[in-house]
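Here is the structure we will look at.
Only a single protein chain was left out; the remaining protein chains are all shown in position.
What follows is chain A.
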Amino acid sequence: MPGRPLTRRTAVGTALVTPVLLAGCDIDPPARDGAAPATAPPPEDSALVASVVAALVLSRSVIEAATLSAPDLTPRLEPLATAHAAHLDVLLGAVPDAATTPSAPPVVTAPAALAAVRRAEQRLLREVRRGCVDAASGDLARVLASIVASTAQHAAALADGARA
């Protein structure tokens, strides 16, 4: 099923804080017929997005702490950090006041740092998955589902690297 391109990567955030823009179907998923305008997301989705953003920010801080403690991990963790930065970029527009400076626990060794990253990613997966299932907006659910899939891919890659 071919996807209809989204016009702006930040449309999710914009749409959530400016519901009227949704009438333009700016973030419709692929193959929507376009006849019926998307409904404005209810306010509860904003709290949901804030929770996901908080989880993403925490994961990012854990990754940063891990690479600071064990610079050798940087090549392995950089793709994950880059992906989460992009995920945050899309979602932060929805909750511009979300906390972005959580404290990451200190780690001292590479194995401990990697284990901390894996734990943080599992927490993130649970949070984003819950957000996807609970989202009132189907468009938001699709974005969150993609974040879940991306995080799961990176987790699989990290696990594969550990076995290599």
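Definition applied: contacts are C-beta pairs under 8 Å (C-beta built on N, C-alpha and C of every residue); 3 or more make two chains touch, one makes a residue touch a chain; residues count from 1.
As a working rule, contacts and distances are computed from a predicted model.
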Inset, instruction - Could you check which of "Acetolactate synthase small subunit", "ABC transporter permease", "Propanediol dehydratase large subunit" or "Oxidase" matches the UniProt name for the chain that's left out? - result: "Propanediol dehydratase large subunit"
Inset, instruction - Quick one: say which of A:82, A:109 or A:122 touches the chain that got left out. - result: A:82
Inset, instruction - By the contact definition given up top, give the residues of chain A that touch the hidden chain. - result: 1, 3-6, 9, 29-33, 79-80, 82-83, 86-87, 90, 129, 132-133, 138-139, 141-143, 145-146, 148-150, 152-154, 156-157, 160
